[in-house]
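In what follows, a single structure is set out as C-alpha cells and then discussed.
Excluded from the complex is one protein chain; the other protein chains are retained at their positions.
Presenting chain A:
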Amino acid sequence: MTELRGVGIGLGVAQGPVARMAEPAPAPSDAPSTISADEEKARVTDAVAAVARELEARGAQAGGAAQEVLEAQAMMAEDPTLADEIGTRLAQGKTGEFAVYDAFASFRDQLTAMGGYLGERAADLDDVAQRVIARLRGVPAPGVPDPGHPFVLVAKDLAPADTALLDLDKVLALVTTEGGPTSHTAILAREKSIVAIVGATSATGLRDGETVIVDAAAGVVTTDPTADELERAQNRADARASAASAPITDGSLADGTAVPLLANLGNPDGAADAVALGAEGVGLFRTEFLFLSSNQAPTVEQQREAYTKLLAAFPGKKVVVRVLDAGADKPLAFLNDAHEENPALGLRGIRALRASEDILREQLTALAEADAATDADLWVMAPMVATVEETTYFTDLARDYGIKTAGVMVEVPSSALLADRILVDADFASIGTNDLTQYTLAADRLLGSVASFQDPWHPAVLRLIREVGDAGRANGKPVGICGEAAADPLLAVVLVGLGATSLSMAPTALADVRATLLQHTIAEARDIATAALAANDAASARSAAQRAATR
C-alpha cells in the first residue's frame, strides 16, 4: 500500500474503484485563421451563447448555492470585457479557439495573481473556457465520467458545473490533486456530505479502475489496500452510519466519566437543531454575527435580545459566549481600520476590544442582562488572550458587570504555556485548536499553500494542550475544547486523555464523537494520548493513536 496525502473534508471514509475526470483538451495552436474575422466572430458568439444557456440550465436543475455559481459562470461566458478581448484577437487574424483561450487566460492570470479566494475562482473561469473551446471544436465538454458503476472520482479540481450535478449514488468519494480547503470541491463536499480529499498532489498517478480507500478524517488516500485495510475501512463506514442513528445520550467514556458534549453556534437560530442532535449546552457561541453585517456596533438592546433568545433555548444548561473576536479573517472597520501586514498577529481579539473598551463594556452589559432574564448557566470568555495580565483585565471587568463565570480562550502558545497561572484567575479555559495550531506551526490557516501545517494532531499542539489540561487539574478548573479538533472522534479521545473536561463542536459531529468516546475508558484515553504525544509529526501521531486505540 501507498498513502497519498491531502486535506480531508469531513470525517467519512469510503472505498472503491477510481474513475478519472477527462484531462482538459490541449491548448489551441496560434495558427492564423483560414476564415474571415467576422466569420470567426459569429462562431464565437454562437458558442459563448450556447455555453451560457447550458450553464444556466444546469443551474436551474441543481438549485441552491450551485445555481448562483453556475449563473455567475454563464455571465462570465458572455462578459462584455471578455468579448472585447476576444474581438481584438480575432481582428488580428487569430482563430476563434485561440482568441477564446488567450483572452480567458489573461483574466485567469489576473485572478491567480490576486491569490486566495479570487485565485480559487480562476478554476471557474478555466471551466468556462474549456466548455467554449470544446463547443467551437465540436467535441463534448469535459465533465464527470460515467463508468457505469459507483466510483471514486479523481480530478484536478472540480468545476461548479460538475459538482452540482454529481450523481451521489454513483460517486463514492472525491479526490482532487489541486484546490484547497476553500475550493468549490471542498465547499460542495461539505454541503452534500461527500467523502472528499482535496489538494492530494500525488493522486495524479492514480489509474482508472484501481481500488483505493479515501479516509477524509485522516486526509489519506490508500492505494493497493490489503483485504484487512479494506475491511477496517468498511467497518468504520458502517460504524459511522450506525452512530448517526444511535440513541442520544450525554457524552461519556466507557467507564462512565462524563465528558459533556456541547455545540459551537454562530447564531441563536441554530439552537433548536443543536438540541435535537443532543448538544448538552453551548461550548462556543460566536457573537460576530451581530457585528459583521453592520458598519457600527449593535446597540445594547439589540444584543440583549439576541443573547436572551440563545440562553432561553438552554434552560439549566451551560452556554459559553465568546465576546467579539474581530480582526484577521474577520475585520471590522469600526474596531480597527489600520492596514496590517500580518493581521493574524495584529490588533485582534481581546487586544482590539481593549482598544475600543466601550464595545466590550456594552457587550458585557447586554450579556449580564440576558443572563438575569433567563435560566441558562452563562459563561463568558475572551478571545486571543496571550498574557496573564490580559486574563486579569478581562475577568475583573466581566465580574464588575456581574458575569458569574469568566474565562479565557487559549489560542496563543504563550497562554497555553502559562495556563497554570492564567487559571488561577480565570474560572475556566477553552482551547481554540484552529488558531492554536496556526500560531504553533506559524502557518496562516486561510492559505492553501500551507494548509498541510494546519493539523491539530501535531505533537507540538498536543503538548500545549496537555499543559492546559494539567493546569486545569492543578487548579480545579474546567478546560474545554472548542476548535474543529473536537469533531475528530479519535482526536476527541486524545483531547480527553490530555485533560479536556468538555468538547464543543459543530452539532453535526456530535453523533460520531459520542459513539467513539463510549469505546474507551479514561485510562485508555490517557494511553492513547501518550502514544500520540510521542510521535514526531501529525501523521505519525494519528497512526500511533489509531494503533493504541485498537490494542
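Keep in mind that, in the parts below, contacts are C-beta pairs under 8 Å (C-beta built on N, C-alpha and C of every residue); 3 or more make two chains touch, one makes a residue touch a chain; residues count from 1.
Following the convention adopted for this analysis, contacts and distances are computed from a predicted model.
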| item | value |
| --- | --- |
| Options "Cu2+-exporting ATPase", "Cytochrome-c peroxidase", "Phosphocarrier protein HPr" or "ABC transporter ATP-binding protein": UniProt name of the undisplayed chain | "Phosphocarrier protein HPr" |
| Residue touching the undisplayed chain, where the options are A:V18, A:V51 or A:L82 | A:L82 |
| Absent-chain contact - pick from A:A37, A:A105, A:A243 or A:L292 | A:L292 |
| Contact with the hidden chain (one of A:A25, A:A50, A:A72 or A:A141) | A:A72 |
| Given A:L11, A:A62, A:L111 or A:I133, the one touching the chain that is not displayed | A:L111 |
| Contact footprint on chain A, counting only the chain that is left out | 68-69, 71-72, 75-76, 79-82, 107, 110-111, 114, 117-118, 121, 125, 292-293, 295, 331, 333, 337 |
